[in-house]
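Excerpt of the complex: some chains, original placement.
Going in written order, the chains are labelled A and B, and every chain counts its residues from 1.
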Amino acid sequence: MEPLALERLLIGFSGLTWQRLVMMGVGGILIWLAIKREYEPLLLLPIGVGCILANIPGTGMLEEGGLLKVLYDAGIENELFPSLVFVGIGAMTDFGPLLENPKYVLLGAAAQFGIFGTLLIATLLKFDINQAASIGIIGAADGPTSIFVASVLAPDLVGPITVAAYSYMSLVPIIQPPVMKLLTTRKERLIRMPYTLRPVSRATRILFPIVVTLCCSLIAPKAAALIGMLMFGNLVREAGVVERINQAAQNEIANIVTTFLGITIGSTMVADRFLRWQTILIIVMGLVAFVLDTAAGVLFGKLMSLLSGGKVNPLLGGCGISAFPMSARVVQKIGHDEDYGNFLLMHAMASNTSGQIASVVAGGVVLALLA
Amino acid sequence: MVLENFRRGLEVTGLGMGLVFLTLVVIMLAIYLLNRILRDRSAEWAAPLVDAAGATEEAVPTSADEVAAIAVAIALQKQQEQEGGDYDEEVVGEVVMVASIEPGTGAWRGHGRLRAMQ
């Protein structure tokens, strides 16, 4: 055996820097969060595994022809995986509450301010504009949108951004309530909103995804892939005649893609790209983004409350983000805790689903302005 | 450079929030419009009927009821056989599993699928 071969044989140990060990630890923590704390386990567990695998030296898995590189090229580079995940999300989302109360659409728009506010702060922290926008997009509170935008504007930051996005989405029940309570008076939180079921025609449900696709895509063409797939999924759900596609979208496609999405994102978290001060800043900025989202939403809710003569509970603004249905439930709980007779859930659902759409639009707009 | 980026960021923020609101306002108006126009015509878009092949992809409630009923009967009989013995969760588990019967490869159902793919 030549020395060369022996050296190659020991690459696993000789290449094992402390940075790589730290990253394996990070992967382990993500797996722990996924299993023990159940923070978005479907994403964080594969991300953790991908992170560990990517930081083992000498595997060749990140090189041309290696497994993780093959998966990355197949699904992240060309943004196939995030788009396909959106087909599944669309097929699983019922936009009924939004169709019954279209005015809450505006709350979803307001809550996207977290994206831009964070972008501004990030530029002050010496990130360049594209990086800053990618960090801001954590405020979309939406995994696929974050991956989609970051992989175009700042491919090096996809790992931390995605991890931050999914982690804070899990933490919505912890992050949002204090912000909501701080910005509302008890009187505001006590506003009751009676819910009357307004029947939405099947035609409306079917036309809705098509109309949304057209509106969003014409104004923000770069959002077309994401919004198009999200709405394709929803059309498939509402059409009622393509149950095979509906099931495939919700199950086969969603499950397979989710599996590989996580591993592949995790594989971008290699030591020399992840272990920087930047990463810690990104994690902090992500929290800022979620807080700004909530604050902007609630403040806009207060404005709507004012304009409507006190008929809108400002809490609804706080759930105009994409983290569905956690955020809607947070609002329901806060309202319910203050007053046992207050049921905000259906209104909150409307606001929350509008956040789904708004976050994709915001992502597309950011891409259009910067890509 | 930082200030230049910040200035650029302000532009992006202004234009960005503007476009987001614009898009969602348009969507809001579109929904109001759809709701107004289509309220009366909902009957026209009736629920999908059983397709020409006589096969639906959805579950057929009636039959499910029957099988479920049978499952319960089995479970009860087993319980009796055991004479109040160790009737554990397992049996219940099996009752649950009855539900995962595959609809089979019935010819017409297959055709229903098939037709959709040729």
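As a working rule, a contact is a pair of C-beta atoms (placed from the backbone, for glycine too) under 8 Å apart; a residue touches a chain by one contact, two chains touch by 3 or more.
Since we're looking at a predicted model, the values are computed, not measured.
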Formula for the entire assembly, written in the chain labels shown: A x3, B x3
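Heads up, the rule we're going with is that only the chains that are shown with their structure count from here on.
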Whole-Å gap between the CA centroids of chain A and chain B: 23
Residues of chain B defined as touching chain A within the complex: 1-2, 5-6, 8-13, 15-17, 19-28, 30-32, 34-35, 38-39, 41-42, 44-48, 51, 56-58, 113, 116
Interfacial residue positions of chain A with respect to chain B in the complex: 98-99, 102-103, 105-106, 108-110, 112-113, 115-117, 119-120, 122-124, 126-129, 132-133, 199-204, 206-208, 211-212, 215-216, 219-220, 240-241, 243-244, 247, 354, 357-358, 361-362, 365-366, 369-370
